[in-house]
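Apart from one protein chain that is not included, each protein chain of the complex appears where it belongs.
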Amino acid sequence: MDDMYREFILDHYKNPRHHGELDPADISYQDDNPLCGDVIRIDLRVDKDNRIIESAFSGQGCAISQASASMLMEEIQGKSLDEIKEFSREDILQMLGIELGPVRLKCAMLSLKVLKVGAYGVQDWVDDE
Amino acid sequence: MDDMYREFILDHYKNPRHHGELDPADISYQDDNPLCGDVIRIDLRVDKDNRIIESAFSGQGCAISQASASMLMEEIQGKSLDEIKEFSREDILQMLGIELGPVRLKCAMLSLKVLKVGAYGVQDWVDDE
Amino acid sequence: MSLVELDSGKIRAEFPALSREIRPGVPLVYLDTTATSQKPLRVLEAMERYYRWHNANVHRGIHTLAEEATAEFEGARTKIAEFIGAQDSREVIFTRNATEAINLVAKTWGSSNLKEGDRIVVSEMEHHSNLVPWQMLSAEQGLEINVLPVTEQGELDLREWERLLNKEPKIVCFTHMSNVLGTLNPVAEMCAQARDAGAVSVVDGAQSAPHLPVDVRAIGADFFAFSGHKMCGPTGGGVLWGRAKLLNEMPPFLGGGDMIKRVQMTGFEPNEIPYKFEAGTPSICEAIGLGAAVEYLESVGMESIWKHEQELISYALEGLGEINGITVYGPEAHKRGGVASFTLEGVHPHDIAQVLDRDGVAVRAGHHCAMPLHTKLNVVATARASFYLYNTQDEVDLLVEGIGRVRDMFR
Partner (left out) sequence: MSLVELDSGKIRAEFPALSREIRPGVPLVYLDTTATSQKPLRVLEAMERYYRWHNANVHRGIHTLAEEATAEFEGARTKIAEFIGAQDSREVIFTRNATEAINLVAKTWGSSNLKEGDRIVVSEMEHHSNLVPWQMLSAEQGLEINVLPVTEQGELDLREWERLLNKEPKIVCFTHMSNVLGTLNPVAEMCAQARDAGAVSVVDGAQSAPHLPVDVRAIGADFFAFSGHKMCGPTGGGVLWGRAKLLNEMPPFLGGGDMIKRVQMTGFEPNEIPYKFEAGTPSICEAIGLGAAVEYLESVGMESIWKHEQELISYALEGLGEINGITVYGPEAHKRGGVASFTLEGVHPHDIAQVLDRDGVAVRAGHHCAMPLHTKLNVVATARASFYLYNTQDEVDLLVEGIGRVRDMFR
């Protein structure tokens, strides 16, 4: 927990990468976590092979939700939508490099949820507690 | 508790005094305790001064309810209805000569309840727990 | 061969109440588990530990205690789900008791799926908690309650059951095990038949979950209700299990915190299951206590507990049968659990219970919240002795001797 706010998380929060909106975008999706008011919107542009050529996120919320979105945007650069499908909860946790309780887990996972539902309409995505 | 079933309680239960019904009667009333199925009916004949000249009870139930009814019938012989009004829970307990928990108290008090409601329509009689 | 395979000494040592003396020199013989069970140390310890170290409100908290409390609370849900063979712990809804669990079904599934003239089948051996909620619902919505009668042998009338199913009831409600007769009903067959007839089934498991291995999927019920306090858990904690599909379709039960996703002054959006049905601060410690209770029961083994109780009831029915003037209700030993309700000629059940209490023997007397069944049995009350993993053959002997003394006293 001591490294909960490791420098690089705070850095991503204060200086988010790929922040903003894409217009036009091939894929846009937004969702929120009503419990805490975190909101994440993700816009993607993909090439003919469904590879991500540009991505951006916007929204507001806690350091964990915003930093994880920012890191996720970096991670997915150049990846194909199929590769994104494979992204798991563990990948996000590894990316953040910290342990999280159930409430904060939801914050951390919001961007992945938005990405997956946006890219695949995976409506059965479950907010694991 | 050891003398719960003192000889004379059992005696009243096995050989109830003033048992039966009066026909005609000046006052008749019946009530029950649905929790345990005790039923008591009391019939009274009174003189012009409202003195009880004859009383009888009938019904069924546990030893405590039946014995207390039997004892109560003996107690009220020749008493006026006004005197009966004064009969209290303590009088019954003294008559029985034992201590009782809340459930059995209801059994013990059923006959007094029937008597009072019958004689006075004291509808605000409360089953004290 | 020893009658009892459980290690009685070890088990009884786990239950502090069993070392209680009712009066100096008169040890407690607790034969009233059907009303509520005694609690083993490890359940008391789990609750104590929670309050001493981890107590916090659940679900919404970020601080350490809140996270620990949430993990314990949800961990209990998972344990309980496994204990009853639920597929998904979200199908386990915490309620106060079995009664609230059944009311929940009546007030949510019932009021959103039933309409005037619809039929409900309810058995005649039900505890009031699986009857009165349906009566209330019927009165509100103009439904028809069809009574599934009890036979002379104290079993459900399965002929009549078929006839009633043919009338296409929307919902059928029956107990897994009777709290008066001990009868074990063929719930798996009945649930399958109900399903074929298009009816939803509500099984009252208040007397089965504590005593025998229960697998809600094998039973095939749609809803299954039970109470923690009858199975070594604390008061204040019960469970409704329901199929996720049905639960998802049902409207919420009570309104308040936790059961919502979003609220505005003009309306709200309900939360997911199970939270949708758990308004307000839940019975956190009670759930944790029940979690510890099922862990304890599993450590002893539900098969062993059931076998132990079967042995006790056989032995008890034999002993009781020899008492002059006694009537014991219900079916033969192999068709029932560890419950024996009886009357004694010329002695009111209250007097039986009271006199037995002088010897430390705790039994119930009354209608046991099953008045219609007593009406059927044509008695106003019965005395009831019931057994659990901690009872012994010696205690059955004390019961039988005690009843003998009652009979002599009233002769």
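Note that the chains are named A, B and C in the order they appear, and that numbering of residues resets to 1 at the start of each chain.
Assume contacts are C-beta pairs under 8 Å (C-beta built on N, C-alpha and C of every residue); 3 or more make two chains touch, one makes a residue touch a chain.
Computed from a predicted structure; not experimentally measured.
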{"item": "Neighbouring displayed chains - absent chain, whole complex", "value": "A, B, C"}
{"item": "From C:Ala71, C:Ile145 or C:Ile323, residue that would touch the chain that is not displayed", "value": "C:Ile145"}
{"item": "Among C:Glu74, C:Glu91, C:Asp157 or C:Glu286, the residue in touch with the chain that has been omitted", "value": "C:Glu286"}
{"item": "Residue among C:Arg60, C:Arg163 or C:Arg217 that touches the chain left out of view", "value": "C:Arg60"}
{"item": "Touch criterion as defined above, residue of C:Arg12, C:Arg77, C:Arg90 or C:His127 at the omitted chain", "value": "C:His127"}
{"item": "Residues from chain B at the interface with the omitted partner, ascending", "value": "34-35, 101-104, 127, 129"}
{"item": "Positions on chain C where the hidden chain makes contact", "value": "16-17, 20, 22, 28, 30, 32, 35-36, 38-39, 44, 47-48, 51-53, 55-57, 60-66, 96-100, 102-103, 106, 122, 124, 127-129, 131-136, 139, 145, 147, 227, 229, 234-238, 252, 254-260, 262-268, 279-286, 350, 353-354, 356-357, 361-366, 368-369, 371-372, 375"}
{"item": "Where the unshown chain meets chain A, residue by residue", "value": "1-2, 4-5, 10, 13-14, 34-38, 60-64, 103-104, 107"}
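Rule of thumb we're sticking to: only the chains that are shown with their structure count from here on.
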{"item": "Farthest-lying chain, centroid of Cα atoms versus that of chain C", "value": "A"}
{"item": "Centroid distance [mean C-alpha coordinates] between chain B and chain A, Å", "value": "79"}
{"item": "Interchain centroid distance [CA atoms averaged], chain B/chain C, Å", "value": "38"}
{"item": "Whole-Å gap separating chain A and chain C, where each centre is the average of the chain's CA atoms", "value": "47"}
{"item": "Residues of chain C whose C-beta touches two or more other chains", "value": "none"}
{"item": "Per-residue overlap in chain B, given as positions that touch at least 2 other chains", "value": "none"}
